[in-house]
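Every protein chain but one is kept in place in this view of the complex.
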Amino acid sequence: MNRTALRFALYLSIIALGIAAPFIVPGIRTQLSFLWIMIVFALTWDILGGQMGYNSFGNVLFFGVGMYACVLIQQHSGLSYFPALFVGIAAGGLVAVAFAALLGWGILGLRGHYFAIGTLGLGIAAAEFASGWDLIGAGSGLVTPLYPGAVGGRETFFYFPCFILAIVTFLSLRRLYRGRFRLAINAIRDDEDKAEAMGLHTTLYKTVAWCIAAFFLGLAGPLVGNLIGFIDPRDVAFASSSYGVWMLLMAILGGKGTLWGPVIGAVVFHITQELFWTYLLGWQRVALGLLVMLIVIFFPTGIVGWVRERWPERFGQRVDEQAQRTADQ
Amino acid sequence: MDNLLILFNAPILSVQLLIDGLLVGAVFALVAYGMALVWGVMNIINIAQGEFVMLGGYVAYYLYRAGIHPLFAIPVAAVLLFILGWALYRSVIYRVVDRDLFTSILATFGLGILLQQLANQLFGADVHIVPSGLHTWTLFGGMVTIAQIKVIACVFALLIGIALIWFLKRSRMGQAIRATAQNARAARIMGVDTTQVYATTFGLNAAICGAAGALVAMIWIIQPYLGLPFTARSFMIVVVAGVGNIGAVFLAGLGLGVAEEFAGFTLGAQFQTAFVFALLVVILVWRRIRLARQRRYLS
Partner (left out) sequence: MIMLETQNVRKTFGGIIANHDISLQVDEGSIVGLIGPNGSGKTTLFNSIVGQYPIDRGSIRFRGNEISRMRVPTIARLGLLRTFQQTRIYGGMTCVENMQASVQQSQHSWRRMLSDVRPEHTEKAENLLQFVGLYSKRHLFAGDLSFGQQKLLEFAMALMSEPKMLLLDEPTAGINPTLINGLVDRLQRVNAEMGITLLVIEHNMNVIMNLAQRLYCLAHGELLASGTPEQIRNNQNVIDAYLGAH
C-alpha cells in the first residue's frame, strides 16, 4: 500500500471510530467530547504558537467570547432550543473573529515575549471583566437552557458537533498548511524583519492566522458551555489557568509547528489526565505546573519534533546525493 | 459613574485616593525592582514574581500566628525567600537562562502555577489577614486617613531602592552583576563567576519580593492566588520605566498605585483586577504604536 492509501485508511478509521465511539462506550461520552475539544484547542494554539512563532497565553479569550455570545443568544433570542443553539454557535464563531480582528490590530504588532505577556493580560482581563459585569451574570455565571430531549440525550447530541468541529479544524489546517499560507507564517516565525524586507504582507497574514484560530475557538466555546451546562467566567469561559495553559502545553508536548503534533499532544494529555488526574486528589494543578516546567525545559521539541530529529530523512530532509555527485564532478 | 460624581462633589476624597495610591504604589515598585533586576541581568521575565510575594505573605502570617510581630517577618521573609530563590536558580532557572525568552517565560509561568497550587494545598485557599497592630492617622477632621503600615511600606520601598542602587554601584558583587548584565560572555572571560552572579540576582529578587509580601499581608490580605496581578504590575512598571533605572521604576510604581486607586474607586472594586490587566495591554499597545512611528518595535 502506498502512502496516500495508508493515510486515507487512517483518516477513515479515525472517522469511523469517532462516529461509533459514543455508542460503544456511552459511559465516557462527555470525556470523549472533551477529547475532540482538546484537539481543537491544541491545533488552534499551534497556528500562532507553533507555525507563526507568536506564543499566545490568551487564546482562551476567543473561546470564552464565543461561549458567552452563544449562551446570551440562547437565553434572549426567543427562538426555540435548536434554532437558538444553531444561531448561537454561528454567532460565537463570528463574534470571536470580530474580536480577533479588532484586537489583532493592536496586539499582533507586539513581538516575542511582549506578545506572550500582552495576551496573558488580555485573557485575565477578560475573565475579571466578565466576572464583574452584571449584565452577563458577573461572578455567578450563566446557566445554559435545558436540553429539551430525553435525559442523557444531551451528551450524545453534543458529542457529534465536537467531533465534527475537531475533524473540520484538522482538515482546514491541513489544507492551509499545504500552501503558501504556511510558508508565509513560517517565514514570520523564523525572521519577521526578513519577511518584511521581502515584501510579505506580514500584518495581514498575522491577522488572518489569528482570526482562523479565533473562529474555531469561538465555535468550541458554545459547545463546551452547553456540555457543562454552566458558565463560570473564571473557571469555564476564560479559564486561563486550565484550558488556557492546557492549550499550549498540549501543543508543545505533541510537537509545535507540526500538523499532527498538537493532535497527538492533546490525545496523550487528555488520556493521561482522565486516567490519573483523579488519583492526585486536588494535587492536579500542582502537577500541571510541574508538567509545564518539565516539558518546557526537557522536552521542548515535543513528541513529533523528537521523532523528526531522530529520523530527519523520513521527513525529507536530506542531501540530494545524485545532484551532489554531479556537482562535484 | 456615580462614584465619579462623588469624587467631584467631595474633592477631599481625591486626596485620600492620591495618598493611598502613592503609598501602595511604592509596594508595587518594590516588587518591580526585582523584576527589573532579573530582566536586566539574566534576560528572564519572571512570571513567578507574584508568587514570591505571596510566599512572603505566608511567612508573615505564620510568624504572626506564632505570636511574633509581623514587622519582624520582613527580614525573615527576605532571608527565607533568598534561600528559595537561590535554590530555584540552582535547580530550574539555570537551565533556561541561556535559552530564548519564551522558554524562560513559560518555565517561570509553570513555576508560578506550581508555587501557587502548592500554597493552596499546604496553606489552604482561605483568605487570611495579618494585623500589623499599627494605628491610623486621621487628617482634615477624619476626612483623610493614613494607615501607618502603608507609610512604613513606602519608606521601606524607598530605602530598599536606595540600598539597591548603592549595592549595584559600590559593592563587589554589584559590580559583577552589572558587568554580567552588559555582556555575560565577556564577564565570564574576565573571571566573573556568572553562575554565582545569576544565583545571587535571582535570590535577591526573591528576597525583595518576600519582604514586599510581608508588607502586602499587613496592608491587604493574603491568599494563594494573589500572585499574578503583582507580576502584571511589575511587568508594566518595568516596561514603562526601563530595566536599568531604579529611580524610574519607583516613580512608575507610584503612578500605577495612584491610577489603580482612582480606577478602583470610579469603576468599582470588582473591576480593579480587570483594570490592572487591561492597563497592561493598553500600555504595551501604546508603547508599540509610539515606537512604530519611528519604525521600531518593542524588543
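Read from first to last, the chains carry the letters A and B; within each, the first residue is number 1.
Operating definition for what follows: contacts are C-beta pairs under 8 Å (C-beta built on N, C-alpha and C of every residue); 3 or more make two chains touch, one makes a residue touch a chain.
Worth saying up front: this structure is predicted, and the values here are computed from it rather than measured.
Here one chain is not drawn; of A:130, A:208 or A:303, the residue touching it is A:208. Among A:147, A:181, A:238 or A:269, only A:181 touches the chain left out of the display. For the chain missing from the display, the contacting residue among B:9, B:91 or B:294 is B:294, taking the whole complex into account. Panel shows chain B; residues 294-295 of it touch the chain omitted from the view.
In the full complex, chain A touches the omitted chain through residues 176, 178-181, 183-184, 186-187, 189-191, 193-202, 204-205, 208, 257, 316-321, 323-324, 327.
What we mean here is this: only the chains that are shown with their structure count from here on.
Centre-to-centre separation of chain A and chain B, using mean CA positions: 33 Å. Against chain B, the residues of chain A that register as touching in their complex are 55, 57, 106-107, 109-114, 116-118, 120-122, 124-125, 128-129, 131-132, 138-139, 241, 245, 248, 252, 282-283, 285-286, 288-293, 296-297, 300. Residues 45, 47, 92, 95-96, 101-103, 105-107, 109-118, 120-121, 228, 232, 235, 239, 268, 270-271, 273-274, 277-278, 280-281, 284-285, 288-289, 292, 297-299 of chain B are the ones that touch chain A when the two sit in their complex.
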